[in-house]
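Yeah, one chain of the complex is gone here, protein chain that is, but the others are all in their spots.
And then chain A:
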């Protein structure tokens, strides 16, 4: 996220909001909720519209055929502009990492120098006498008729079988074969694709073609392979168009173009890198510590019990004596607690006594491990929850949808809302996961930001839990039913509603984090006002007012009050006077 983009986004947020609400959630869903059966198609039209309304895509996914086509086009362009052969053009492009403009710049700046360094000779070094019938190969020193001898642009003559040996050795050495030069040590002439076609072995020709294709993606700054295992697509990215690096490949894997980690919007690459590094350094330790140790009840240092009785004595300077089982102070133990070696007082007594400042500081230091554990556990559990959801979606698409379609007598196209719910869950789990990395690095002293962040995260998370629960559990009865159930349409309404509400929550969250929670800075005052005065935000019912006040309204409603009602569908807290939910547009019941 560049700071400039942040500012841009921050200024634009209201107009984005308007756009977002008026187009996506306002019209069609209203129709669709009010009378689903008649207007079922609206829902799907709407879904299509959402797709097409996504911000302009700044990347292109390339299949192998696309890559080849682009490569050919670039070669043709260079060959035409510089009036050189396509073979030379290809060598030049390879040398300048497939940047047409760099080739042009270098060539027109100093053609002679370029020809020399790249090895594209205008005239042969060795002039052949046209009358020569026989030539001596420079490698095997045999004499051959002219037709059995080949040469690169330099004219050094080698027989075809020596060329074959030379080229195929170089191909089996790796992609360096794309930069092959004449075998003569004093000569730098480039060996191009025309010489490769001399090869007899199709395997070598294919390998060379593969290296050439790979080079077009790997050596080119504007493109990368999709990092998903087994995926053969490449991505070209137009870096000029803003801060969003998320790319989703046709193979359905989403990743960040900038750092090629998995997609991590709204968290920036630096935070992600730090977090991943931290995890790799600490997670194994962490898992071990969690599994095998208990913290000393006094100083919080993790302790591994590797032998003997329950009487623990922490190492100096702490020297606290306690019971391993109940973590209570040892001096309390004896007959009253069931004996020294089998403590039956199994609940941990809250620590008593007053902490002075140094002790508190020490505890904070020990707590940093706990703090990390807190965020790591949540990060990891969202990760695994997402993996599970991916598997569930797969199962849904391959087995359940068809089954459900049979049982409920619905065409599969009408069950798309289930797939969409799962896709939303998967996306939300991803975002939520990364917000825990974000939260870990959010400075402790930024209280307002932290509070705002945790509020947004909490709202989004509880919305997602409801959605996940609904998609996972409430579908089950319909799958096991023998005949169509009347409640199925209610389920449809609920699940589709939750999907769209959860999407809203997450878009709020993403936008807020991408702004660096800047709403807190500019609106911090109104934020706190809203919490103390009921009507500051809640009274505004006009559309624009509602839009701008989204966070604040719901925030205030949570903190005080009987002047609000909670929507049964999405739990959004609405002002008392509203008759439909302002988040999901359901009628108040």
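Here, contacts are C-beta pairs under 8 Å (C-beta built on N, C-alpha and C of every residue); 3 or more make two chains touch, one makes a residue touch a chain; residues count from 1.
The rule is simple: contacts and distances are computed from a predicted model.
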item: Chain not present in the shown complex, as UniProt names it (candidates "Signal peptidase complex subunit 3", "E2 ubiquitin-conjugating enzyme", "Transmembrane protein 32" or "tRNA (guanine-N(7)-)-methyltransferase"); value: "E2 ubiquitin-conjugating enzyme"
item: Among A:66, A:111, A:150 or A:184, residue touching the chain not depicted; value: A:184
item: Selected from A:145, A:174, A:270 or A:484 as touching the chain missing from the view; value: A:174
item: Selected from A:125, A:139, A:251 or A:442 as touching the chain missing from the view; value: A:139
item: Interface with the unshown chain - residue positions in chain A; value: 138-141, 161-162, 165-166, 168-170, 173-174, 176, 179, 181, 183-186, 188
